[in-house]
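Have a look at this one.
Chains shown are a subset, placed as in the full complex.
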Amino acid sequence: MDIATLIGIVGGFGLIVATIILGGNPGGFVDVPSVVVVIGGTFASVFVMFPLKAVVGTFKVGMKTLLFKAPDPNDVIRTISGLADTARRESLVALEKVAIDDPYLKKGVMLVVDGSSEALVRSVMEIELDFMKQRHRMGQGVFKGLGTMAPAFGMIGTLIGLVNMLQNLEDPASIGPAMAVALLTTFYGAVLANVVFLPLSKKLEDRSEEEALYMQIMIEGVSSIQKGDHPTVVKEKLQAFLAPALREESS
Amino acid sequence: MDIATLIGIVGGFGLIVATIILGGNPGGFVDVPSVVVVIGGTFASVFVMFPLKAVVGTFKVGMKTLLFKAPDPNDVIRTISGLADTARRESLVALEKVAIDDPYLKKGVMLVVDGSSEALVRSVMEIELDFMKQRHRMGQGVFKGLGTMAPAFGMIGTLIGLVNMLQNLEDPASIGPAMAVALLTTFYGAVLANVVFLPLSKKLEDRSEEEALYMQIMIEGVSSIQKGDHPTVVKEKLQAFLAPALREESS
């Protein structure tokens, strides 16, 4: 899934670069001051918009979106029904010795092992879920802010270029190239917003819903284990969270 | 109803092509690199926006929207009251032998035959309804994403063309055609968005509501059969879901 993100961004840039090269004058599309004013200005405005930590955290979030390998939900369900099996055959305390990869699931199971009340386990896990959602919402907000500000600074850059050009019309030969350079900032702003920032903001939204689903499965699973449900019942309960096509037949 | 979708898309393209031909220079409206950058870039961005499976699934959804023949809701009601009749004259178990075309209705009836509790039958059918709605919402989102990105990439293509043109103003004779080609991507983007993507996104929304209505009729119908309601009562209950003009007089 994360490959689609990479393919999409690389493909979008590739198509644009190819179109530029086909035009026969790729050098005309590179203008360092234009790049600086669009990217710099966009980030400056986003620094005003959001707390410093949120902007910095966004890059990590963006990376994670690219690299995140969504686990097979059936694996999650299998792990949990395995834990239910152990809990039933041995005891809840025996879960302490089982190795659990997912830190969120592990935290929930440890709370059960410690003998916390069901309400406490659920509340602790749900607070964590809420904070995950809030962090993602902040990240989406940052990408959306970048996607709104990039075209705005593109336009500001173009206005600067146009004013400069209009005040120096003596040399007709320079008008065309000057206007071309003026348009570059609008071009950079449009590319950054539509190839990178806005699509990533949308992806983050989908990813957040997906991660929330895994966490909800884990909350229900831990709760079901704590209640002493039979592993088959645990599995059936958790499969209700999956689209019918994704459900495994319980053999 | 699906014929309207086809007529609308074909008609929209037809009118645009006719207008182009009337202009006397249809060849001037075809530019393969422009087509590639608009369509390619639009899909690249949508690949970043949505999980790979969602984008691929969208084509199936689009096809289904074109080909889907909405059943007459009175047929659905008649089928269900027929089942109610069988259940009353023979028994709930006798429903097992009745041939039911609709897989959703069939699933519900089979659960009843298996002796599942009323709450379980309803819950299983409602989860399925929720997943249908969610899949359709994802499909609408993909079409809306395509409809937003097509004009954006149209503008990006036009900016590339304008920058190229402005840097080569030496030959006045080439300015017009170069600008014409630059405008083509904006044209392609506007046509794709307004003739295909945005209208299909809206249609999918209507279709989703319509399908949800059929499924709700089936949920109520199965529930009513399970309660042992008289076929006439079943029919009356279900007709409340229809617009007055669509209701059949119960003879």
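First chain written, first letter: the chains are A and B, and each begins at residue 1.
Rule of thumb we're sticking to: contacts are C-beta pairs under 8 Å (C-beta built on N, C-alpha and C of every residue); 3 or more make two chains touch, one makes a residue touch a chain.
From a predicted model like this one, the values you see are computed outputs, not experimental measurements.
A single sequence accounts for all chains of the complex, and while 2 copies are shown, the assembly in the file contains 5.
Criterion: only the chains that are shown with their structure count from here on.
Contacts from subunit A toward subunit B in the complex involve residues 1, 3-5, 7-9, 11-12, 15-16, 18-20, 22-25, 28-29, 173, 175-177, 179-180, 183-184, 186-187, 190-191, 193-196, 198-200, 202-203, 206, 210, 240, 243-244. For subunit B in complex with subunit A, the residues that touch the partner chain are 33, 36-37, 40-41, 44-55, 127-128, 131, 135, 145, 149, 152-153, 155-157, 159-169.
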